[in-house]
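With one protein chain withheld, the remaining protein chains of the complex are depicted in position.
Up next is chain A:
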Amino acid sequence: MWAGQDHLLLPSSYSLLTKLIMAEAFKFELVSPERLLVSEQVESVVIPGAEGEMTVMAHHAPVMTTIKPGVVTVKTASGGEERYVVFGGFADIVPAGCTLLAESAVAVKDVDRADLARRIQEAKEDAADAKDDQARSKAEQFLSQLTTLEGAILPA
């Protein structure tokens, strides 16, 4: 009898304990048009949302957001940390998981400096020959995001 009760109690208190000690894992997928980059259980993800950075953990409220060029930091369930550079896209967040559709994504260590410089150059040209104010401010915003990104990954 006693043993049986113990057996019933233990698992739930154990899971509560683990919940307190470490965050629950959830499914994160990073997809670029060319391939599926990441699909694994993670603890938390930092996403450069269009309206500010956000950290996504398990049981997040459903959000859909566009993302600006920036660094995505992934903390895996096994404790490792990976960083990816994304150039725009959007994220689909539901309580059970998070899918990030990036226009192009690379691991920070594989970033091609020349490619980044080329993108910045293109953004500068876009800003220079924008037709109206709205297009110009949009292009300039994109340019500043790119330069911030360059600054963020340069020491890496």
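Observations, loosely collected:
In this section, a contact is a pair of C-beta atoms (placed from the backbone, for glycine too) under 8 Å apart; a residue touches a chain by one contact, two chains touch by 3 or more; residues count from 1.
FYI, contacts and distances are computed from a predicted model.
Only one chain is not pictured, and the protein name UniProt records for it, out of "Cytochrome bc1 complex cytochrome b subunit", "Lipoprotein", "ATP synthase gamma chain" or "Cobalamin-dependent protein", is "ATP synthase gamma chain". Listed for chain A, the residues touching the missing chain in the whole complex are 29, 31-36, 49-51, 61-66, 89-90, 92, 94-97, 99, 101, 103-104.
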